[in-house]
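The structure's right below; bear with me while I get my questions together.
Here the complex is missing a single protein chain, while all its other protein chains stay put.
Just so it is clear, A and B label the chains in written order, and each chain counts residues from 1 on its own.
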Amino acid sequence: MAYKVCIIRAPGTNCDRETALCIGSLGIEAEVVHVKRIMDGQTHFSDFDGLIIPGGFSFGDHVRAGALLGKILKERFGDELVQFSADGKPILGICNGFQVLVECGLLPGRGALGALTTNLSSHFECRWVDLKVEESDCIFTRGLRRGIRLPVAHGEGRFLVTEGELQEMTEANQLVFRYALEKGEAAGGSYPENPNGSVEDIAGICNKAGNVFGLMPHPERAFYRFMHPRWTKSDDADSWGDGYKIFKNMAEYIRR
Amino acid sequence: MKWEVRISYKKGVLDSEGESTLSGLKTLGFNNVDNVKAAKVYLIEGNLTRRDVEEMCERLLANPVSQDYSISEVK
Partner (left out) sequence: MAGPISLDVDDTGLIAISRDMQLSLSLEEMKALKSHYHALGRSATGIELETFAQTWSEHCCHKTFRGEVEFEGRTISNLLKTTIAKVTADLNPDWCFSVFEDNAGIVDFDGDTAIAFKVETHNHPSALEPFGGAATGVGGVIRDILGVWGEPIANTDVLCFGPLDYPYKRLPAGMKHPSFIYKYVTAGIGHYGNNMGIPTVNGAIYFDESYVGNPLVYCGTVGLVKKSRYKRVIKPGFSMILAGGKTGRDGIHGVTFASVDLSTEQERSVVQIGDPIEEEKVRRAVIEIRDQGLGSAITDLGGGGLSSAIGEMTELGGCGADVHLERVPLKHPGMLPWEIWTSESQERMLVCAPVDDVEAILGVFADEEVEAVVVAEFTEGESLRLMHTDTVVGEINVPFLFGTNIRTLRVATQPERSFSEPSVRSTDPGADLRALLAMPNIASKENVVRTYDHEVKAQTVLKPLQGLDGPGDAAVLKPLFDSYKGVVISNGMNPEYGKIDPYHMAACAIDEAIRNNIAVGGRRIALLDNFCWGNPERPDRMWGLVRASQACYDVALEFETPFISGKDSLYNETELGPITPTLLISALGVMPDIRRAVSMDLKETGNKIFIVGATKDELGGSHFYKLKGSLGKNVPKVNAREAKASFDALTKAIDSGCVRSCHDLSEGGLAVAASETSFAGGLGIELDLDKIPRKGELSTEKLLFSESQSRFLVETCDSAAFEKAMAGTVFSEIGRVTGDKRLRITAGTATVLNIDINRLKGSWKNGL
């Protein structure tokens, strides 16, 4: 049986195609599904083995980035998605998808609330960042040890939670990626290494079980080495980029 | 019934838009500006009670981690 991942989109989603190409090239069928089709009951989340919420500006990011899609998912399909996650199926939210996961409460999970709010620079910013990979149970980052480099492109990526929640998340190993200095240690809030002012340099988090993962950086834009800003310096244009492993892990986990 | 909903950053959450507007205004020579806060305003019309509008804020318009809301009726 072929495994299938749902790439959900809403008006304004714009990274669905390249995201589908990444997971699709790993032997998993990627179907881009308009959220309207889910709302109309033509398609169900339960038909799929995994879910990706790709980047973009869903519903124009009006109200707040990811809020409208997040609340639709929460209020219309909350139970279904909680079940999806409880079944151990992987959910990946990239950039706007991370914002959606936070707005709909799947992240940080446990009923806790987070926010991805306006960058401290108060503007949209596109740059490659160094990421420190934290110890976690995240199934998407298995085998990632050393720091990696991925691009961010967002205006609202400053992750905020209450202090109590931050502690719980830390204790539950839910911090997955932190913005880092070139040498590898966490950025300590320094700009531009931490491009948005996220608390504790948080760039990506997972739920407690590790199968729901949201991150501001774009792994699909780092799938091959030739997407890296300094690929011309070395001689390995053809090799995999730092984002590849995240999709590879998702595919392997689905096939487990 | 017409309601005005104002969404602003919670105290303690840095209002970067307000801050950058402040510095922008100062650059333009408005030296007496001390503080700028940015907020988003929705005008909502319909047969709605204050409670309805509160619920809108709680369910969609404001994120309680980072945002406060205030509601006033527009006469």
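Some points to look at:
As a convention for this text, a contact is a pair of C-beta atoms (placed from the backbone, for glycine too) under 8 Å apart; a residue touches a chain by one contact, two chains touch by 3 or more.
Worth saying up front: this structure is predicted, and the values here are computed from it rather than measured.
Among A:D49, A:D201, A:E220 or A:D242, only A:E220 touches the chain left out of the display. Although one chain is not drawn, the whole complex shows that of A:P151, A:G197 or A:G210 it is A:P151 that touches it. Of the listed residues A:R110, A:H123 or A:R255, the one in contact with the hidden chain in the full complex is A:H123. In the full complex, the hidden chain is touched by chain A at residues 11-12, 14-15, 17-18, 21, 25, 34, 36, 55-57, 59-60, 123-127, 151, 153, 218, 220-221, 223, 226-227, 229-233, 237-238.
One rule holds in what follows: only the chains that are shown with their structure count from here on.
Partner chain B is touched in their complex by these residues of chain A: 63-64, 67-68, 71, 75, 103, 113-115, 117-122, 160-162, 197. Across the complex, chain A is touched by residues 9, 13-14, 16-17, 19-20, 59-61, 63-67 of chain B.
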